[in-house]
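Excerpt of the complex: some chains, original placement.
Labels run A, B, C and D following the written order; every chain starts at residue 1.
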Amino acid sequence: MSNVAIRNLQIQLGGNKVIESLNLDVKAGEFVVLLGPSGCGKSTLLHSIAGLIDTTSGQIEIGGKDMTWADPKDRGIALVFQSYALYPTMNVEANMSFGLRINGTPKEEIARRVSRASDMLQLGPLLKRKPANLSGGQRQRVAIGRAIVREADVMLFDEPLSNLDAKLRTELRRELKQLHKQLGATMIYVTHDQVEAMTLAQRMAVMKGGVVQQFDTPANIYNEPANLFVATFLGSPGMNLFKGAIERQGDRTIFSNQHMSLDVSGYPFKQPLAGKHDCVLGVRPEDIDVGNCDGADNVVCASVSLVEAMGAHRVLWLDFHGTQVAGIVQDQQHIETDKDISFSIRSKRISLFDGASEQRL
Amino acid sequence: MAPPPVRRRKLAWTPARVGVYGFLIVAALFFLLPLYVMLITSVKPMEEIRLGTLFALPVKATLEPWLQAWSSACTGLECGGIRSGFWNSVAIVVPSTILSIAIGAVNGYALSFWRPRGAGVLFAILMMGAFIPVQVMVYPLVRVLASVNLFSSLPGIVLIHTIFGMPVMTLLFRNYYAGLPMELFKAARIDGGGFWRIFLQLMLPMSTPVIVVAVIMQVTGIWNDFLLGLVFAGSEHLPMTVQLNNIINTTTGERLYNVNMAATILTSLVPLALYFISGRWFVRGIASGAVKG
Amino acid sequence: MAKKRQSVSIAAYIAIIPMALTVLLAYLGTMLWTARVSVSSSRTFPASDFVGASQYIRLFNNERWLLSLQNVAVYGVLFIAACLIIGFLLAVFIDQKVMAEGALRTIFLYPYAMSFVATGLIWQWILNPELGIQEVLHQMGFADAKFDWIVDQDMAIYTIVIATVWQASGLVMALMLSGLRGVDEELWKAARIDGIPRWRVYVSIVLPMLGASVSTAFVLLFVAVVKVFDSVVAMTQGGPGTASEVPAKFIMDYLFGRANIGLASAASIVLLSTVLAIVAPLYFVRSRRAAKGA
Amino acid sequence: QAPAPAGAPLKATVIHWWTSGGESQAVKQFAEAYNKAGGQWIDQAVAGADQSRATTINRIVGGNAPTAAQFNTSKQFRDFVEQGLLNNVDDVAIAGKWEQLMPPSILEAIKINGHFYAAPVDIHMPAWFFYSKAAYKKAGIANEPQTWDEFLAQLAKLKAVGVVPLAFGGQVWQEKITFDAIFAMVGGADLYLRVYRDRDQKAVMSPAFKQVLVDFKKLKGFVDAGSPGRNWNDATAMVVSGKAGVQIMGDWAKGEFAAAKQVAGKDFGCFPGFGPKAPYIVAGDAFVFPKTANATTIKAQKLLATTITSPAAQVAFAARKGAIPIRGDVDESQLDICARQGLAIMKDKSRQLPNTEMLASPDTTGALQDVLTSYWNKNQSPDDAQKAFARALKDQ
């Protein structure tokens, strides 16, 4: 297994700067997920690591060696494509073994690796089928199998599960995690699905517009998003945001706007605050407590506009002076739409962002 | 309470359906008309043809013209019909088709996936070249081939067909490969495939539909070519069409229209057979469309 | 250590050597050769003198040449339009899940397999007012029926259009059919739900989607237009008079029959430049649009 | 008379455009004669005169020249001579006394700068008048016309009885043949030569020439609507079947009559012009011999030139080709009455007129064809045509 280090990477495609001065350090054996909205340059980054896209400037190191201009096959990587990219004219076995045959790997060795991968992915009965006769999930596994047999030090995955149904996705997610344990390879995994990202990543990089917004463990990113974008992109529903201002009042720090005010004294500011400050307060739906609207202190009322039952929990959508606030309730208590309800914010679990720069305070 | 069930829509003979068949039949008749005239002319004796009753069925049908066209029509001193050129044509068509398609495919593949520097410019000039009348190029090409000792030889004519087929073949394959997912190529690159490996083991097996189209176009074109064969093939390899042309095109000699028509149909049989055979492949290739992997 | 642009392997450069040689020796070479000859006084054989633009001057004083250009323009527009329309219609009708699809397809495609040396004669007969359709109509009692385009100064060029469309539209049909079969099935369903008649779907939705097929067909047809020769020779020999003269025939006549390759070369160069003047902007627009669409 | 060499026969590759059945029979006579003389004839027929000549050029350029190649007896091979690409056959010409035996117009075409660069093989008269006896009978015409006006009157009579008076093929070269015939008849040999040979602008602009143009166009009234684009043999077929009265065509048309089992003088008639002194236009074919240093090939070329100009081969060839021999000292009995008539006329040098190809370059003849075809087919005034004609002659 090898580490992957990207330094000041810049990539232009057809005149667009798709990636701008990007740095990323992936440790050997680590499972890193790149998460970001569609079109943010995730695939581009991955393909440039694989050597399929020429970099405009910057360096890519794999296993300590500068591989910026090395041939894809010499980088010790394997890549699972977003669209599978299975060879349509070859059967499953041939698909997996194609690369090995090219490299002149001995026959027995090929057979060994293919059977190991097909065992791992339960592809045994499908080995003689052509891709056209496989279901989406099966194709996906073949694509992964093709990567596995390469026994590469670094494995790259480009949204490998995006075309599958929820159940299959859950299963394969677990299998991938398992795989990582078994193989111990460095894995870089691209997705726009946060559940995947959260569950798979040891560390994850949230990207937007070709720039890494935050690179940390999933928990840290979830709990302490570095900026507004990360805050809203993660979570389902995303973080609730309230615009307002923050001010020291005596030894307390108070967030307030037209409709509410909150003591945020316990908040671990990165830098001490001075004076009044435009800011945005964010709180996750699960950190909102609801109760009866009886006019108590630090309790705000809003009307329920929608209740989404999710099985395990329900999502409440509250209409709070025109903005939708989401809350999650676990218990079976009866909640009716269009009725008023009180909600309170767990002030220990909030995030605060600068109003102008949108960065975490 | 249930309203009367609307009748099944599947039953075919709606007015629209009749219209479709009407149009197709009329079009087919239009397309078949010349063939019809050719066929009946080819079985009429010359006396009937001189009467000028073009569409009339023959009064005294005869197969004589066909026999004559095949085995005894004169093409100069030789009166052996068009039969003798058949194998020459085959000997030209087979390697020319293979070579021109192979080179077109390689070009298209390189242009679509590898994009070597300057290839785009070469391709642009090549496409420009497709617009030069062939005849203009003959004289200089004779010089070039003569200088490498290939003039008047089988390799020479094969080379010439390859050269003239290159623009369209390259265009065809380039467009086809441009429609394949780039990921496929990238996957093969990661698997360590080099230029030829990827081409031979991956791209070529996927190219059936376009190869069918290319074969149809090349076989038709090369088989029907007469000018290039005449100039470049050398007297031992003259294609069938030279004989056909000799039979049909006389300046001052008498013209046997029935034999001409029979000879024409005979000469076209190979491409026609190809259409019949490849038609199914053609559609299947088309139907499978962009190969979904 | 690893150098730049290694991602295009040397094999790729080797692989395009045949194309490069062909382009340089055969195409670029002949273009330059032709250009050179066009400014010499060459007759049967190329001469090495230099006579300036005199061949071009003579060319543009030649009424037949000017007429040829005019004819090929008219012919080209009509031929391409007719082939595309008829080819499209045939493809659409064949696409209606008709019986005997294979037979019909072959019927529409077979003219493409036949050389004009003989079929041109047949067309000449069919269109001849004394032998062909007009005569048949007369015999059927339509005494006033008139279909004598082939002998009419003003209409002769249209008969070339008819015959060549007959030959080429099958190929267009094949190309269009391949495009049609690629249209997403769900699009048809969407249109059915919207209650859009099929023909409207073809015209308003499917046709604009066939861009690739249409442009391939267009290139092939355009090449055919520029090179149109056989059919004219076989049907009208450029006549009546010079009414259906075309540039390729003009060039051929001067190249061999009239042993003036200087003038023929000048004509080729003019023809090629004209083509470029038409094609280059189209190419430019297309590549711009492709770049934008990507 | 040239002795056959011991051992291998002299191979001679010959490119020509005689591809039809009748022509094949004719060329076979040459081949047999040559083979008998100790050669080996290797036949390379290429249909179409232009195509055949182009092939010859390409073969020469490509270094694969034939032993001999057919051209028209004309200026077509002048450029070859100037480029030094042809061998001369002076030995054979002198030995065969060509100068004495052959008509001057032919000699003029093949003798360039004092050398003989081609061996003539036949003489065609491209402007015969063939008429259907049946049609003439139907129109009540008894005699062949003696003057232009009489001819026009006959055409009118034919028209009156519902026969197509003039079987006409509306292809450029057929129009040109017809025009040249009228030109020679109406304008006279003198004007003909002044225009075509001397390119005398004054002659072209003269009223006499204008009259030729006017007279030529008069024929337009006597052709049918289907004429444009018609092949010459289809026009002949109209005469054969009696649908049409007269056709102005080269003597090769006799082949079509023969194929329809019609006999000259019985089923159809032929006359080369109006009256006993009518000019007789001469055209024909010749073989040229591409340059080579190879002694055997040169020998073959000479043997070939000797053989094909020999009286026996000549008459055998001409009889089948419908042409007349290039020399008078042959056995006429094999020839039909038209050819015999032609052979007789050839003895009278004053009646002979070279055809345009012998007098002008292919380029010029082509340009003249263009002018004539526009004039014939379009609504062009004789004055304009005259001017265009003059310009075409001057341009080259």
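Here is the rule we go by: a residue touches a chain if its C-beta (ideal position, glycine included) is under 8 Å from a C-beta of that chain, and two chains touch if they have at least 3 such contacts.
What you see is a predicted model, and the numbers here were worked out from it, not measured in a lab.
Asks: Per chain kind, how many copies sit in the full complex?
Replies: A x2, B x1, C x1, D x1
Following the convention adopted for this analysis, only the chains that are shown with their structure count from here on.
Asks: Measuring centre to centre with C-alpha atoms, which chain is farthest from chain B?
Replies: A
Asks: Where the centres are mean C-alpha positions, what is the separation of chain A from chain B, in Å?
Replies: Inter-chain centre distance comes to 55 Å.
Asks: Centroid from C-alpha atoms only, then distance chain B to chain C, rounded to Å. What do you get?
Replies: 16
Asks: Just the number, please: Cα centre separation of chain A and chain D in whole Å.
Replies: 90
Asks: Multi-chain contacts only, two chains or more: what residues does chain D have there?
Replies: Expected reply: 49, 51, 54, 57, 61.
Asks: Can you list the residues of chain A that touch 2 or more other chains?
Replies: Chain A, residues with two or more chain partners: 51.
Asks: Help me check something: in the complex, which residues belonging to chain B touch chain C?
Replies: Counting only chain B, the residues touching chain C are 16-17, 20-21, 23-24, 27-28, 30-35, 37-38, 41, 52, 54-55, 103, 106-107, 109-110, 114-119, 122-137, 139-141, 144, 162-163, 166, 168, 170-172, 175, 179, 194-196, 209, 213, 217, 220, 224, 226, 241, 244-245, 248-249, 257, 260-261, 263-264, 267-268, 271-272, 274-276, 279-280, 282-283, 286-287, 289-290.
Asks: Help me check something: in the complex, which residues belonging to chain C touch chain B?
Replies: Result: residues 8-9, 11-13, 15-16, 18-20, 22-23, 25-31, 33-34, 46, 86, 89-90, 93-94, 96, 98, 101-102, 104-115, 117-119, 121-123, 125-126, 130-132, 135-136, 166, 170-171, 174, 177-178, 181-182, 198, 212, 216, 219-220, 222-223, 226-227, 229, 247-248, 251-252, 255-256, 261, 264-265, 268, 271-272, 275-276, 279, 283 of chain C touch chain B.
Asks: Considering the complex alone, what residue numbers of chain C touch chain D?
Replies: 43-45, 58, 62-64, 124, 128-131, 148, 150-151, 153, 156, 235-243, 252-260, 263
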